[in-house]
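Taking it in order: structure first as structure tokens, then the write-up.
All protein chains but one are shown at their positions in the complex.
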Amino acid sequence: MKVLRLGHACYLLTSKEGKRYLIDPFLSLNPGCPEEYTKPAFLRTIDAVFITHGHFDHTQGLEEVENANPDVLIVAQYDFGMILLQKGYSNVHLLNYGGSIYLDDVKVTMVQAMHTSSYGETEGTPIYGGQPAGYIFNFHGDRTLYHSGDTTMMADMKIIQDFYKPSVAILSASGQFVMGPEEAAYVVKHLLDVEYVIPNHQFPNSHTTPRPEVLEGMVQQFPVIETMMNKDEKLLHLLEDDDKTEVIILNYGEEKEFPILQEASV
Amino acid sequence: MKVLRLGHACYLLTSKEGKRYLIDPFLSLNPGCPEEYTKPAFLRTIDAVFITHGHFDHTQGLEEVENANPDVLIVAQYDFGMILLQKGYSNVHLLNYGGSIYLDDVKVTMVQAMHTSSYGETEGTPIYGGQPAGYIFNFHGDRTLYHSGDTTMMADMKIIQDFYKPSVAILSASGQFVMGPEEAAYVVKHLLDVEYVIPNHQFPNSHTTPRPEVLEGMVQQFPVIETMMNKDEKLLHLLEDDDKTEVIILNYGEEKEFPILQEASV
Partner (left out) sequence: MKVLRLGHACYLLTSKEGKRYLIDPFLSLNPGCPEEYTKPAFLRTIDAVFITHGHFDHTQGLEEVENANPDVLIVAQYDFGMILLQKGYSNVHLLNYGGSIYLDDVKVTMVQAMHTSSYGETEGTPIYGGQPAGYIFNFHGDRTLYHSGDTTMMADMKIIQDFYKPSVAILSASGQFVMGPEEAAYVVKHLLDVEYVIPNHQFPNSHTTPRPEVLEGMVQQFPVIETMMNKDEKLLHLLEDDDKTEVIILNYGEEKEFPILQEASV
């Protein structure tokens, strides 16, 4: 199983069978997403898109994926998915917390998150988008990965760990709209029991962005973005003495393959 | 206290004083609801209706109850109840999580659930309906029953058990939009401590439906319904060795009386 960082909450997961699953498409306007990953040539190769919630910075690229690949499978929560169906998206699979979709190489379960979910909120009155979600990707004969979605600490994470047994977590840690690095370190120490944690929801700074002009435009429009930079390192620092969990910091556009767990390699 | 299964999340509770409490009215379009229970002759006998959330499959029959019985008491969450009042419903009692209504023979408390709540979502943009709820029915001198509403596993269930002490739970277990049987079995083993659990949110199949033509129409319009069939038995199987909790599977239209607990028979 491979994880490719595309900036903010957008990650591409590739199964050992080669299927490509894109989480929270934030593409042409995402200063952490290298330009090649915003192009139809790449977007046509996506097998399914998973949406954690309706906010702009998690769904902005959905139309771009759909334009490149009109039949792409979109997995979304019931209420937000109904909006997508009403807007004309054709292949929407509706779930809600605790429900699963069974694909050839992976079972994906929608789990709760502690955040909010609305749609169109940068253009007018926010439209209800359900409640925010995370996802558990249980890859067949491979690892189980937990994408927390946008969230803060919650007791339910202990149950999610106990029941679904993820060994890798993509975990919110940027502060401002999700928990900060200190809260995320608490989660890793007290609520989760994963081998690897990948910090989530950070924005690149002017040195690390693959697209400086996009970053400049976004910071001008949304200055709050600056509060969500340089947080990954803080989580790394807070967990440097932690024996249980390794913090994995990927560059924007960098991909890491996680070795199959002994006990999972059936 | 008696529990009558009317399909999906719709149950009729009858107190030993003979009062009738209907949860989540899904009536004329509910393939699990025998026809007699959709008729005014029955609906006129309802003392109160409890709504867990606004989705179509939990509120479709509310207008049918109101038509038969315009003054019927409707218990709903603040935000959804405001919509009902604005639509002209006359006798709406508003609650929110942790709040209780005190009736002659039962105290009913609204508790949290992990799902979503919107209204009108099959006809247009989903309207915010608050957050999803469950209910605790504390029958005087009788058992306490927990209807989980649509939900997945949550740590708060342990607190709900510890504080309200239900001995019977109607628990979501159909998968897709709520937790599946495996998650529900985890809840019964690790979070609740009830004597009886009744699986919730299942759809009947073509053999078990009391109204085949309604089932056929609904499956045509919402094929996803087929994923929510035959799940009760799975929960039964998963808990067959559980000493603490007995799984009670009711047929559609079947009623079961639960004996009064020794310690509750004041």
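The letters A and B name the chains in turn, as written, and every chain counts its residues from 1.
Convention: contacts are C-beta pairs under 8 Å (C-beta built on N, C-alpha and C of every residue); 3 or more make two chains touch, one makes a residue touch a chain.
Keep in mind that this is a model prediction, so the values were computed, not measured.
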{"item": "Among B:Val111, B:Leu145, B:Met179 or B:Ile198, residue touching the chain not depicted", "value": "B:Val111"}
{"item": "Sole residue of A:Met179, A:Ile198, A:Met229 or A:Val247 that reaches the chain not shown, by the stated touch rule", "value": "A:Met179"}
{"item": "Hidden partner chain, touching residue among B:Ile127, B:Leu145, B:Leu171 or B:Ile248", "value": "B:Ile127"}
{"item": "Sole residue of A:His8, A:His58 or A:His115 that reaches the chain not shown, by the stated touch rule", "value": "A:His115"}
{"item": "Subunit A residues that touch the omitted chain in the full complex", "value": "55, 114-116, 118, 121-122, 124-128, 131, 150-156, 172, 175-180, 183, 186, 190-191, 224"}
{"item": "Contacts of subunit B with the absent chain, listed as residue ranges", "value": "77-79, 82-83, 86, 94-100, 111-112, 127-128, 130-131, 154-156, 158-159, 162-163"}
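Note that in this section only the chains that are shown with their structure count from here on.
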{"item": "Mean-CA-position distance for subunit B and subunit A (Å)", "value": "33"}
